[in-house]
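Written below as structure tokens is the structure these notes are about.
All protein chains but one are shown at their positions in the complex.
Naming follows writing order (A, B and C), and every chain is counted from residue 1.
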Amino acid sequence: MNLNADHLTRYLKTVVEKIEEEKNYLSELDRKLGDGDHGVTMSIGFNAVNKKLDELTDEKKVKTVLTSAGMSFLDAVGSSVGPLYASGFIKAGNALGDKEELTDEDIFSLWTSFVDGVEHRSGAKVGDKTILDTLIPFRESLKETSDSDGIVERFSKAVKAGKSGMEETENMQSNIGRSSRLGERSIGTKDPGATSAYLIIQTFLSYIESL
Amino acid sequence: MNLNADHLTRYLKTVVEKIEEEKNYLSELDRKLGDGDHGVTMSIGFNAVNKKLDELTDEKKVKTVLTSAGMSFLDAVGSSVGPLYASGFIKAGNALGDKEELTDEDIFSLWTSFVDGVEHRSGAKVGDKTILDTLIPFRESLKETSDSDGIVERFSKAVKAGKSGMEETENMQSNIGRSSRLGERSIGTKDPGATSAYLIIQTFLSYIESL
Amino acid sequence: MKKLINNPDNVVEEMIEGYVKAHASSVKMLENKRSIVSTKPTIENKVGILIGGGSGHEPAFLGYIGEGMADGVAVGNIFASPPPSPILETTKAIDKGAGVVYLYGNYAGDVMNFGMAADLADMEGITVKSALTSDDVASAPLDEKEKRRGIAGEFFVFKTAGAAADKGYDIDGVVRIAELTNDNTRSMGVGLSPCYLPQTGEPSFELEDDEMELGLGHHGEPGIKKVPLGTADEVADELMTRIMDELAIEDEEVAVLVNGLGSTPQMDLYILFRRVEQILSEKGIKIYRSYVGDYITSLEMGGASITITKLNDELKELIDHPVDCPAFTQK
Partner (left out) sequence: MKKLINNPDNVVEEMIEGYVKAHASSVKMLENKRSIVSTKPTIENKVGILIGGGSGHEPAFLGYIGEGMADGVAVGNIFASPPPSPILETTKAIDKGAGVVYLYGNYAGDVMNFGMAADLADMEGITVKSALTSDDVASAPLDEKEKRRGIAGEFFVFKTAGAAADKGYDIDGVVRIAELTNDNTRSMGVGLSPCYLPQTGEPSFELEDDEMELGLGHHGEPGIKKVPLGTADEVADELMTRIMDELAIEDEEVAVLVNGLGSTPQMDLYILFRRVEQILSEKGIKIYRSYVGDYITSLEMGGASITITKLNDELKELIDHPVDCPAFTQK
């Protein structure tokens, strides 16, 4: 599979739609665990990304699409997820050099770098009930499979691993971020960030499946 | 009928109870027309009267009972009804000189003076949707009857006149006090002050009937 | 009704107690517990400024005791004028031989109680003059202005009259300033959600989820009518139209107060202010000073009012005069 800047743009625009659909759910999760704004923040952020993408229609470098998306997300939202997802997008972009066409291997390093970027900024680890509970299993699964499995199949497995991770956050006690002060009261609700992270990777899978 | 300070004290204590029973209703009327505190104010005021009466158990002069009641009511509540009812009680007391026993004629002047006192302070007239819509018809009726009608019968007629006046306030547009700014929206609710004034005179009638 | 209180019958006493402890260097309570006066020795021959009214409007009125505003306050029950006796005690405590000016809103109860207190003070040889505030354009037609009630515009009357007294105006001069400020001041408000009297626990009024009360009084009194809840800009437009229609402004600058009634976020007040500023600026009218916040409230009522005061040079100087009160300080 070959993906170019235009593909990435279309993928990101699908995320914009997906977040818009799910924003109330994301905020609802955050009302239970935090300050209730996660859906609002994701929506503001991806709307800013969308606006940025419209300015970049002629852009050829995938890196520029990704790092611009990250920066406009960050500048629009701040918040906790701003630095996290922005670091992901920026690291993902930087991993691609000046490429205009991504091979399967590039797509692999885009996403492992994305997770590396988030992880680097985060300070959290698996089990802390955060975004990383989705992203680390996703990345580890990607690493465990190889090119020979076929790109869609690889992502399908990885997204499944991310999904389990996301679902497991329901029974976790939060260790980081706003919800960490709830102690046991944080158990019983899925982590909003883990849920939005799942939307991001799941939408990527659907997108490449549709190609 | 002869009434002394002790009778007046017992009568006023019955008013205390009556106001306590009706305070929610009085506040409810005032919520529709004003600031919702009429029952609260009447209750605070008559509780202060009650406390004062307990200090005056040996008092012989009726005047002292009435003026002290008026002053403690005023000092406890301020508000609109404080000066109005206090002026009534003080004028009523002053009309009785140093008497310790009231004749029918004294009782007549106690109440006409009470109304005079309220009227003098008020500046309102009949039809303005106030306390006076109860008290003026009550006083005029007292004046139209004579000693020969018997005191209970006289008060029974007068309280009936006061009651009609009170009921008519429901269809009046307020011209004075807090509710005067409602214009037509003041129509349809009985005036709280007219209602508390009716409780005061009606309780007096019941009291002398019970003797 | 959810409140952080103890016995509902004691709220006023306990609030005053807390207030006097919290601001012990600024205010003290007289023996009657309803008269609060400044701890700063009043300047000899300064006209005393006495303000007051019911409780439930905090920081009004007791928050405005201090240099440049009031010398003393008489505190009533919730939404009820104080009786004459604490007014009289406050009067005696603050009179420094130059007389005392009573500043209060035009409400039947206040008129009677402050009137009686003034008579009593007169009998004790203290000169008292009164100036009533009647800024609420929604409370009566212009040709019956004497019937209008005072709402947040009282703040500007306290401000200018307090400054005048501080600057050494005599009693007639202070009254003139209070009346001039009142004449030049118009306010109007909207109510979005009720307040609850601690003793009844009942909402002061009822509104549907999509309704607001236009022209609401500062004690939950109904206003002109219930109307659909508007946007901040629509509300500002509606209120400003009624306010500005009555203020014939030529080159004068204005003071603006966007006042919260208790539970309205400052965010909303500044969004309202934004539109007020746009409207004035479209008319070419300059804002001399702006005040945005909870200046005179109604417990936890939701809503806001807008006040505009037309300023001449004298009023500008008085508005600029420094103030140092627990609830309001201006350098």
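One rule holds in what follows: a residue touches a chain if its C-beta (ideal position, glycine included) is under 8 Å from a C-beta of that chain, and two chains touch if they have at least 3 such contacts.
Fair warning: this is a prediction, and the values are worked out from it, not measured in the lab.
**Q** Using the contact definition given at the top, list the shown chains touched by the missing chain.
**A** Computed over the complete complex, the missing chain touches A, C.
**Q** Which one touches the absent chain: C:30, C:43, C:120 or C:271?
**A** Candidates C:30, C:43, C:120 or C:271; residue touching the omitted chain: C:271.
**Q** Could you list which residues of chain A touch the chain missing from the display?
**A** 24, 27-28, 31-37, 39-41, 43-44, 74-84, 121, 176-182, 185
**Q** Which chain C residues would touch the chain omitted from the figure, given the whole complex?
**A** Residues 2-6, 11, 14-19, 21-23, 55-56, 58-59, 63, 190, 192-193, 195, 209, 212, 229, 231-233, 235, 256, 262-274, 277, 287, 290, 292-294, 297, 299-300, 302-304, 324, 327, 329-331 of chain C touch the chain absent from view.
We take it that only the chains that are shown with their structure count from here on.
**Q** Tell me the chain pair with the top count of C-beta pairs in contact.
**A** More C-beta pairs are in contact between B-C than between any other chains.
**Q** From the centre of chain C, which other chain's Cα mean sits the farthest off?
**A** Result for the farthest chain: A.
**Q** Report the inter-chain centroid distance for chain A and chain B in whole angstrom, where each centroid is the mean of the CA atoms.
**A** 75
**Q** Counting in whole Å, what is the centre-to-centre distance of chain B and chain C, each centre being its mean C-alpha position?
**A** Between these chains, centre-to-centre, one finds 32 Å.
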